[in-house]
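The structure appears right after this line, and notes come after that.
Only a portion of the chains appears, each positioned as in the full assembly.
As written, the chains take the letters A and B, and residue 1 is the first residue of each chain.
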Amino acid sequence: LSNCLGGLCDRPKNTNVRLSLPAVCFVWQIAMIILFGIFIRYDEESDAHWIEHRKHKNISSDIENDFYFRYPSFQDVHVMIFVGFGFLMTFLKRYSFGGVGFNFLIAAFGLQWALLMQGWFHSLDYTDGKIKIGIENLINADFCVAGCLIAYGAILGKVSPVQLMVLTLFGITLFAVEEFIILNLIHARDAGGSMVIHTFGAYYGLSISAMLYRPNLDQSSALHGSVYHSDVFAMIGTLYLWMFWPSFNSAITDHGDAQHRAAINTYLALAATVLTTMAISSLFQKHGKLDMVHIQNSTLAGGVAVGTAAEFMLMPYGSLIVGFCCGIISTLGYIYLTPFMEKYLKIQDTCGIHNLHGMPGVIGGIVGAITAAAASEAVYGQEGLINTFDFVGDFKDMVPSKQGGHQAAGICVAVCFGIGGGVIVGGILRLPIWGDPADDSCFDDEPYWELPEDEESIPPIVQYNNHMRNKDVVESNFSMEQH
Amino acid sequence: LSNCLGGLCDRPKNTNVRLSLPAVCFVWQIAMIILFGIFIRYDEESDAHWIEHRKHKNISSDIENDFYFRYPSFQDVHVMIFVGFGFLMTFLKRYSFGGVGFNFLIAAFGLQWALLMQGWFHSLDYTDGKIKIGIENLINADFCVAGCLIAYGAILGKVSPVQLMVLTLFGITLFAVEEFIILNLIHARDAGGSMVIHTFGAYYGLSISAMLYRPNLDQSSALHGSVYHSDVFAMIGTLYLWMFWPSFNSAITDHGDAQHRAAINTYLALAATVLTTMAISSLFQKHGKLDMVHIQNSTLAGGVAVGTAAEFMLMPYGSLIVGFCCGIISTLGYIYLTPFMEKYLKIQDTCGIHNLHGMPGVIGGIVGAITAAAASEAVYGQEGLINTFDFVGDFKDMVPSKQGGHQAAGICVAVCFGIGGGVIVGGILRLPIWGDPADDSCFDDEPYWELPEDEESIPPIVQYNNHMRNKDVVESNFSMEQH
């Protein structure tokens, strides 16, 4: 595969996806309908039998339906997936349509597949073989999609929408398996998905990018940058991710204090990250000027890194310390590590996901392991400790120090699934059938989008050239007369 | 009227609204204050007597105040009305101010008038003759406004703000009557307003557009398109509508499972729509390129079409099927039907509301009728069936099959009110007193907005011209010297 099936890859690129994209969309959507028909039903809180269920279980009020505990957080997470990730990827001067549009496409497909994959692992009702879904499943589906959107960041502008659909199909599948191993088999806790979502997503994307390495990508260098307004658009994405990250990290934690605490910890970690990101960005630039790339990305690293430990008793100052460190590490990553990885490791990372999700995700896993290992009844209370770490059932004899080890094992699983899955999927994506762009038309919406004529910039040039051409004619006539 | 009062319409257009717009705003706002003073009071959940009411009714906690059931959904709907509709209409290259600004104006007026109109029909306290409002009234007012904003989409760029105020005054009035007939007299259910909001709004707007037909609209064709950044702005609108549509369809459904289920159904329908929209958009374009018009609009059709049935036991796969079909139909509408309607039916539909709201709204009504007719105690449970379809009071003997017929009757009422109302209001709007723009200044903010000088495009021309002028002088001097 690495020699790409004997030169097949050397054919001139054909980016026409007129048959392949509709075919993939239709076939997969029809498959979803069939599988949903066979497997997916409402759970007891979203089924019309709720009113009977409520009386049966002596639930005093409709407000105790899980919908009211989680719906506000769900909508915030939904905004992060579609506007947050989508607009963060509009920063390129001529790839804003692809950034926000393909993000939309793969998220909409991925969440359906995620409901099935995660449902089989977590929400299968063995009495009737059906997956029963409610609001928590929707949040988890959005989480699952986030892993693939992170991976998209590494290859932004260098792949076709068909490749992205393939990336998503395999990505969701790998995610669901990896998540089951980490959360259920290993019994690690990962409220905000530092390991499960961010670490996995980042290494999955980076491995794919390595497999799709383009030695002549500098042919697209003219489009590999932002313009003033595209940077402002990207700030919409940044800010929605930043503001709603407390909802992300608290969305599926336990009712009550766990959701409350996760929101506070995330809020604080992110605030500290902004200050150290700005500081490092200014310190390492000529003349102390701030770089928008850092502001758009590194300010979010604290939210990633506090993901696992957000529901633990990390303490407010602990959150600040995590945010403090990640702002520094992530920004330095953009300054030193990304160029290094491109030059020496042959990994081209368009959005710098290694700095925003990879390193902070691993740090988040480590912070989670340490915080778990250090947990004590003095800090959590007896019931609080059991509640927070879910020391029940098969794991009722678990102790914090051992939990710390399990957390650390989770990091390894996430990294391995990311790299292993990425290498395999990257190999598949190298097949010359997916309609990816040539090296000189990367970072360009032109191959996949009908573009409007840009009235604002073209006329001056056109007018100028026309004017010049006429003048030249006049002048050359004039010159001839002179001689 | 259709000959426009003997040539009065042929006068040169005067777009100066310096007297008419302030006059309308002041008179109507003062009328609102007076009517609110006479009629509108807080309901028992927003009145300071709540604490006594709570004890009296044995309500155990403040959390059972309806505010906590509906406020998150209300804010999401509010965002859809102002940012969703507003930014969706910024796609034109030089009508972004009008798109978002006039949307703001008419929504802010419309919601006040809607509180009164809907209040008289639904929230009048007969003991004291006052309308008692709470959070549900605010949501319904926003819904009511949505009907007028949909209608605005058909005539975007072709009318004056004064005409829009008139459209809104009559639109809200018609809406409230139509809604009362459909929901209360016919006893149809319409959680997300497929019939009441979308079908009515679309045919109201299309009829007005037909009445205001401009045969020479091609004189504005240079401005009848987007530029790169205006398409990205419009995606903000699209995404907020798409993300928050689950809140829209669940905002006023029953507490508990109905809200929960409506959110799930809408989430799924919209996801399926994205895939089939992208597929059809690519399949029917040269070279398989995606068209932003489709992505911005047709991806939302599933949310419209699942509106009526969202609170029913439509089943997750049912939602996917509805979304699947509507993505196809809506996109094909943009490709074939909109040009056909403009050419042969003389209906100019700027935003293509027939494809986004008209057809999907009718489909939504039909899906609702079928789902209602097919309802059974086996699926809903005995209490669930009564609860979901509100088979109480005068309608306690209703059965699902009959309910299906009532639902179908609702569609007809919505279409009739839309077309009938639109023809009458369109006739009124043809009077030559409203300050509408001439055919060659449609889709242009210039008539109604102070525009900033555009520093980014103008300077090169200006500098060039200045430079050229100086050179010409020099050269003509020089030439003269030659002779």
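The definition used in the following text is that contacts are C-beta pairs under 8 Å (C-beta built on N, C-alpha and C of every residue); 3 or more make two chains touch, one makes a residue touch a chain.
Remember, it's a predicted structure, so these values are computed and weren't measured experimentally.
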| item | value |
| --- | --- |
| Per this structure file, total copies of the shared sequence (2 shown) | 3 |
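We adopt the following convention: only the chains that are shown with their structure count from here on.
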| item | value |
| --- | --- |
| When subunit A is superposed on subunit B by its C-alpha atoms, the rotation angle in degrees, nearest 5 | 120 |
| Distance between the centres, which are taken as Cα means, of subunit B and subunit A, whole angstrom | 32 |
| Residue numbers on subunit B that touch subunit A, as the complex places them | 60, 63-64, 68-69, 72-73, 76, 93, 222, 225-229, 231-232, 235-236, 239-240, 242-244, 246-247, 255-257, 259-261, 263-264, 267-268, 270-272, 274-276, 278-280, 282-283, 285, 287-292, 295, 299, 313, 315-317, 320-321, 324, 379-381, 383-385, 387-388, 454, 456-457, 460-461, 464, 468, 479, 482 |
| Touch list for subunit A against partner subunit B, complex | 16-19, 21-22, 25-26, 28-30, 32-34, 36-37, 40-42, 45-52, 54, 60-63, 65-68, 71-72, 75, 78-79, 82-83, 86-87, 90, 94, 96-97, 100-101, 104-105, 108-109, 111-112, 133-135, 138, 161, 229, 233, 236, 447-457, 459-460, 463-464, 467, 478, 482 |
